[in-house]
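Reading through the structure tokens given below for one structure.
Just one protein chain is left out here, and the rest sit where they should.
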């Protein structure tokens, strides 16, 4: 699989988790791609933690407004019926449980539901931005990540080794190989990539792995 | 002195304490009268704790707007350049030291700067409303009160007997007989009613009373 | 998108025994249509969280007169003698909270915070039973969040997404209560189409609002 195929499989699958009426915050990078795969007609409100609800698609070239950017600082648009607010209200929304689903990337995620996503000591210290609040505050936390690092090491661990973003808050992990929930110190595989066996997935997973009784194949996006 | 004369003397004297640019909160009742005695040209912004700055005079009859009331629920107006906000911001303003002066009534006030103004156990329990926040938060707390109760008992006490509104927060007390500051467990008389002697005032004051070296006569409003 | 219901359909969702936040300050900005219907339905055992209880027979005073309220958390009850009388009679339990503390406790409940430290009430009966915490040499009281099953709020205009505008001093507790309840019912004077409100000017984002009802009359 190419990196682009992995990203599309993950984003497409996560889009199926969103329900009519949900308020959703998508992290920058891969999670942003989820918006491209929304089933038509689904009423989803995207929240942008820099201060609005109703995040829309990218502006047409030349239509960028420097006063309207997403949490990555990139020009975006606002949908009709959206609303702007200050950072205090934005994080009241996030921490107060008013975001139904947040989707974030990971450096590591583990079988206790811990997430590490914001620093590698001695190497990369970008800061946590809004991630710690999002993971603690959102009703459902979905981690979107490639199953392994670029050099093939597992990212779904028994226990995170990097500094945590939050402890025990992750509800679901979606990789290009499968869909996992967290339960009693294990990751539970609910869906798998149709071309992969459980044993091949297990070999790339450090976390204790259980297989749900109704294991299904993941639905892949058209053309992948 | 009539009750009305007392009220005018007190309100007039407190008006002299306000400085150009001050943000001021006036309690309901006697303190509200302070606004009538402002020296012309003085730029004072009145804050109303139910949610705005720029409190203006009473509306003309028939011009009342039920959506625009003061903290006593009475129809008022807003001045050009005023602003409305919610109760959370209103009390952020109050507690955060953004109100320069608050003027409140008292049941009792004492030589430690304690104020009792919100309940008489077994008799009157209206609640504290915004008074506790105002007394703690405003930069300068001025108590506006008649010198004695209706039956002639002192209201300026050694120690308050009623439940407190706040402890040690009062900066200044203005009665129809004098202007007092609080210092080291005493009330210090800075100005007195021209027709009264210090000894006559002391006789109606329970708090230990000191006399400031530069004791002056209070300036009374015209016609009183 | 919030449901747009009649006042009686909306109020039918408020069960006896529940905790209800009600916006307004001395009846200004109180959702009078919702409150009147709630009083009329004979619901009992409510815990009401509100700044005050209005005046006798008006605003929240209607609920007090109907005997619908058994517990009240408010900052001021002096303008409604019936509230005081029921408190003295033991028919109504009242917790008096400083107004700034009350609104901040509601905000905490809506904002996912576990509490806050305030200097208000230190050295008074308000401090009784509360943890005192010293920060930078100053003593504060630890105050804890308030949440409700239902918030009944009043706004001026809404769009069909539930975005709200308030008018003048009728804003008061309404935006904060909109954040702090499981079910938020907003009584509004006018409902406009999506896109008619400037997103810069929205005071309560529609994501907080579950049900919209139209006021019977303006300022009723």
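By written order: A, B and C. Residues from 1 in each chain.
Following the convention adopted for this analysis, a residue touches a chain if its C-beta (ideal position, glycine included) is under 8 Å from a C-beta of that chain, and two chains touch if they have at least 3 such contacts.
Here the structure is a predicted model, which is why all the values come from computation and not from measurement.
Only one of the listed residues, A:42, A:88 or A:203, touches the absent chain: A:88.
Contact with the chain not shown here comes from a single listed residue; of A:68, A:141 or A:157, that residue is A:68.
The chain that is not drawn here is touched, among residues A:38, A:167 or A:212, by A:167. From the set A:59, A:129, A:185 or A:221, the residue in touch with the chain omitted from the display is A:129, counting the whole complex.
Across the interface with the omitted chain, chain A contributes residues 48-52, 65-69, 71-73, 78, 84-88, 90-91, 94-95, 114, 124-133, 136-137, 163-168. Remark: the residues of chain B touching the chain excluded from display are 21, 23, 43, 45, 47, 52-54, 78, 80-85, 89, 91-98, 136-137. Considering the complete assembly, chain C touches the hidden chain via residues 104, 108, 111-119, 133, 135-136, 138, 140, 142, 144-145, 165-168, 199-201.
The rule we apply is simple: only the chains that are shown with their structure count from here on.
Omitting chain C while holding the rest fixed, one finds the remaining chains separated into the touching groups A | B. Geometrically, the chain at the heart of the complex, using CA-atom means, is C. Centre-to-centre separation between chain A and chain B, using Cα means, comes to 56 Å.
In terms of their C-alpha centroids, the spacing between chain A and chain C amounts to 35 Å. Each chain gets a centre from the mean of its Cα atoms; for chain B and chain C, those two points are 29 Å apart. Shared interface positions of chain B, defined as residues touching 2 or more other chains, are absent. Chain contacts: chain C has residues 107 touching two or more partner chains.
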